[in-house]
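Shown here: the complex without one of its protein chains, the others still in place.
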């Protein structure tokens, strides 16, 4: 199973703490983590994951793996800038959004377009033409986010493929 | 000046009418139009623009210019799928969003991230962590959308470059 | 009809002269030109085209239309770096390569993969596993390049679509 964790490259200490706990919990469940590879939320989730022996993949926007945060195991250097946001979410069976600015919003949009479930912690709320869009599943703790993400990822059409692969 | 018009590839007759009028008005002001090149809102805005002698550019997601709607003058075949959404908005000095689903939301997010003004007609509303984000400038008619977009595009850092070029 | 002209952003005076003549000849035949939008061969071909009233499209790698050469009518800002090379060639019904380094080679490769004819002026030669690959059509003058490119573009599957569109 691979779950994307998305959020801003600069974040509050509270968001960093949340992200780190999410990383720890995902790693403890044997879930691989994919993210944008940079700082802030991305770095905190990877630090958490590595502290519990998890595997972390960073989909970098730039030209060079040296921009990856130090907790990335597999830096993927795309060179395609913010268009890499598509790849971050499409590679996952579920997405956890923590806080986040417009880059995160583009990732949420891409995930929802691809029918990949999005779990939100203190992140964007959407309404369209005056009507609330409840596609982002709001949760209130790292534990709840991880439980929900894993449970939904198991229902994703590519989960069986992914789980066979990791045996 | 080049303005992006974004919206869904399937849309209501009202949205199509709005988009067509937006296209007419932009073309009458000599504004080039860029869009995602497909149907729905994208087709309607191009149809409007061509009826007034405008120039239309379609940034296509697929492998083939035959997928462009019939009112596209310059089909750009990217082959990069939905990642082409970045190019649609970054090429413009302002963006008009009409209705729209998650693809449009990703374009709005990319535009706001790049500090390109977004004018919205019956489109998404955003709030972040419980607080409204008013970055999308809400308007209520095609005329208002076009006036606002042109006025903001003139203040965009690349406007001078672009206007020199078109002389 | 739209033809891509590819080559390096720094080039010899001879290559620039060739490119400028190619631009003039294409514009005189009413052909739209697409290129990578930067300097060198790309700038020379656009300068030639504009001197004869042609239309030029530049598919830029960076974040900003200010990087376009001054003869680009339609700067498309992709933000995807060298991955934009795919879009340069896929948007065309034929490709003319003038000189060129590794970026140009990637564009030649993408064009051949997509069955878009490549006409070469002082450019790359290929052999695979010891056997010559003659897919690049070698010519020796700007006139020959333009004649060959137009004649092959007319046979391209998207030519009919494109020609209907420009009426």
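For clarity, chains are labelled A, B and C in written order, and residue numbers in each chain start from 1.
Just so we're on the same page, a contact is a pair of C-beta atoms (placed from the backbone, for glycine too) under 8 Å apart; a residue touches a chain by one contact, two chains touch by 3 or more.
Because the structure is a prediction, the values reported are computed rather than measured.
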Residue among C:18, C:31, C:60 or C:80 touching the omitted chain: C:80
Per the touch definition above, residue among C:62, C:103 or C:117 touching the missing chain: C:103
Listed residues A:9, A:28, A:51 or A:91, member touching the removed chain: A:91
Hidden partner chain, touching residue among C:32, C:123 or C:158: C:123
Chain not shown, touching residues in chain C: 80-83, 85-86, 99-103, 105-106, 108-110, 112-113, 122-130
Touching residues (missing chain, whole complex) on chain B: 63, 78-83
Hidden partner chain, residues of chain A it touches: 2, 32, 34, 55, 57, 59, 63-66, 68, 70, 72-80, 83, 86-87, 90-91, 114, 157-158, 161-162, 164-166
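The rule is short, and it goes like this: only the chains that are shown with their structure count from here on.
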Rotation, 0 to 180 degrees and nearest 5, that superposes chain A on copy chain B via CA atoms: 180
Computed distance of Cα centres, chain C from chain A, in Å: 40
Centre-of-Cα separation between chain C and chain B, whole angstrom: 27
Residue numbers of chain A (touch at least two other chains): 80-83
